[in-house]
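A protein chain is absent from this complex, but the other protein chains hold their places.
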Amino acid sequence: MAEADVAVVVGVGPGLGAALVRRFSKAGMKVAAAARRRERLASLAEETGGRAYGCDATSEGEVERLFAAVKAELGTPELVVYNASAFVRKSILETSTEEFERCWRVACLGGFLVGRAAARLMLAEAAAHGTILFTGATASLRGGALFHNLAVGKFGLRALAQSMARELQAKGIHVAHAVIDGQIAGERPGYRREERGQDAVLEPDAIAEAYYQLHRQPRSAWTLELDLRPWVEKF
Amino acid sequence: MAEADVAVVVGVGPGLGAALVRRFSKAGMKVAAAARRRERLASLAEETGGRAYGCDATSEGEVERLFAAVKAELGTPELVVYNASAFVRKSILETSTEEFERCWRVACLGGFLVGRAAARLMLAEAAAHGTILFTGATASLRGGALFHNLAVGKFGLRALAQSMARELQAKGIHVAHAVIDGQIAGERPGYRREERGQDAVLEPDAIAEAYYQLHRQPRSAWTLELDLRPWVEKF
Amino acid sequence: MAEADVAVVVGVGPGLGAALVRRFSKAGMKVAAAARRRERLASLAEETGGRAYGCDATSEGEVERLFAAVKAELGTPELVVYNASAFVRKSILETSTEEFERCWRVACLGGFLVGRAAARLMLAEAAAHGTILFTGATASLRGGALFHNLAVGKFGLRALAQSMARELQAKGIHVAHAVIDGQIAGERPGYRREERGQDAVLEPDAIAEAYYQLHRQPRSAWTLELDLRPWVEKF
Partner (left out) sequence: MAEADVAVVVGVGPGLGAALVRRFSKAGMKVAAAARRRERLASLAEETGGRAYGCDATSEGEVERLFAAVKAELGTPELVVYNASAFVRKSILETSTEEFERCWRVACLGGFLVGRAAARLMLAEAAAHGTILFTGATASLRGGALFHNLAVGKFGLRALAQSMARELQAKGIHVAHAVIDGQIAGERPGYRREERGQDAVLEPDAIAEAYYQLHRQPRSAWTLELDLRPWVEKF
């Protein structure tokens, strides 16, 4: 019997992360879901028949252990998504050095640690292949007032995706970056869909479908970047 | 019995245009294929069960007649693709005014005429919806030396796509622009795949699949722009 | 006695165009000012000791005649600015083909005709040199809703500037493009400065100074693009 392909999603919360785990699982993949607090992933792992891992993505040691465990327990991943982010909205005058650094570490350093670990595993295979996806934001393309804590990390993550794509694509690894331009349903606790009208925010399942289609692209026509926004979003 | 959805592809040659017609047809759509010389589309129309139309996309009258005929014979289109282009590689010093204008008319004016006609039909329906796609190129983002005849039109087409998206998306019309960054297999007569290695150029079927996935996106997560290139392409 | 350098400004109205003529004249250049209606330039030419020319920049014949006259009467230009534009704000559904084409012809085709004529004269000299500047706008970078008539031409003009720079810079011709991101004082008749606060719109003299500094750049550090906006402008 053929082994199922393995996917890893790092940064799994109640919105997009969970939707990615479900979409990849529905496609028949064995899915490793990782978040800082493993206990929050228990029911999702059970629901999808996958595995939950605790991992602080800003820690080199924890990321290395995550990928070693995934390889040992599930196999070499075909598809890895980096989906973590952090943000404190503040004036530049009031931003502490710790906040500035921490937001960058979650948005960008974690992407480097996860991307590097994924690429090392994928390239160790005889016929190297696989997909590495990064979640961007409006702030990946525009540094807005009071948004430096998000934009610095997201610009950096986009730079990382470009550099990795240019280095790794000819070796068989597809690297892509999705600019999520709007609010994702379910990612803010107090948010209620009905207040803004039908489909007025990004549905996690719709984004997850786009990510899965990126993974399915044949290597003769790979996308490095696409944007996704709701039909009613101003941009 | 439910009516099949209608697609229109303007600018159908042996490469991407034909692949789009086949992909949409395979999805069960009735496909109108349009090109300057209708007789070249006969076998494709027969193969796909669609219709062939002769149309000079740079002529307002011919574009208006095309969409009137499509509406009368097939119905209001759900999906319209503008895929025509023209290019003369030359020094700015040697480019004639006629060449400069003609390339723009094919790459950009035709996109306006087709996009406007498509939008008018789609918005005339009770619950307006539909997808309008434009084919871009490397030259949509970068004006290279000796490439002004292509870049001026392709930059303009991208501007048109952005303006149309910002005007029409909240009315239910999805507008998107695909940056095709590389050579498409079959679009240059003398080209042979084997000379450059496997999948070293863009396969039309792979691009067509990406266009079809754009059409399938739910309105909560629409893409305005994506790029597509072969895995071995330098960029 | 050394001959004065020659500058040509095409598209001279009461705002930026006139300020450019004055700034270049103040620097000791002989300045040719061109606009559709030559009679409107009479007092400016007298004030600056330059010459006024009537020229429809969208007409190949008129642009050729303009540059032939400038060469014969003043000499080969060192500095040429293309500053014309046209715009009709409209829905895509209501834009006529004539409006769409006309706006492009003023914003972009005229830039090609002027840029080509300038480059031909400059490159005919023994030690080729000179500066060609294009006036862009917010719409050079973003196609807004109802702004396709401006954005299509301005995107195209930016493509032209990039292609010309990449072809001509190594031959000694400096090509640059300025993105004017905001309203220019004096370019709308009814506008009054005091209503928006001090320096709240772009002062033509300040833009003209930036253009002149571009012309003064030594070839070891040439700018292709810069943006200019008032301090209080949202962007």
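To keep things simple, chains are lettered A, B and C as they appear, and every chain counts its residues starting from 1.
Keep this in mind: a residue touches a chain if its C-beta (ideal position, glycine included) is under 8 Å from a C-beta of that chain, and two chains touch if they have at least 3 such contacts.
Predicted, not measured: the structure shown is a model, and the values here were computed from it.
Seen in the complete assembly, the chain not on display touches A, C.
Note on the undisplayed chain: of the listed residues A:A27, A:V88 or A:L123, the one touching it is A:L123. Listed residues A:K26, A:R142, A:R188 or A:R216: the one in touch with the omitted chain is A:R142. Interface residues of subunit C facing the missing partner chain: 166, 169-170, 172, 174, 185, 199-203, 206-207, 209-210, 213, 217-233, 235. Although one chain is not displayed, subunit A still touches it through residues 60, 91-93, 95, 97, 100-101, 104, 108-109, 112-113, 115-116, 119-120, 123, 139, 142-148, 151-156, 158-164, 166-168.
We take it that only the chains that are shown with their structure count from here on.
Interchain contacts link the chains end to end along an open line, per the touch definition above. Although subunit A and subunit B carry the same sequence, what matters here is overlap: shared residue numbers make up over half of all numbers found at their interface. Centre-to-centre separation of subunit A and subunit B, using mean CA positions: 31 Å. Centre-to-centre separation between subunit A and subunit C, using Cα means, comes to 45 Å. Contacts with at least two other chains are made by no residue of subunit C.
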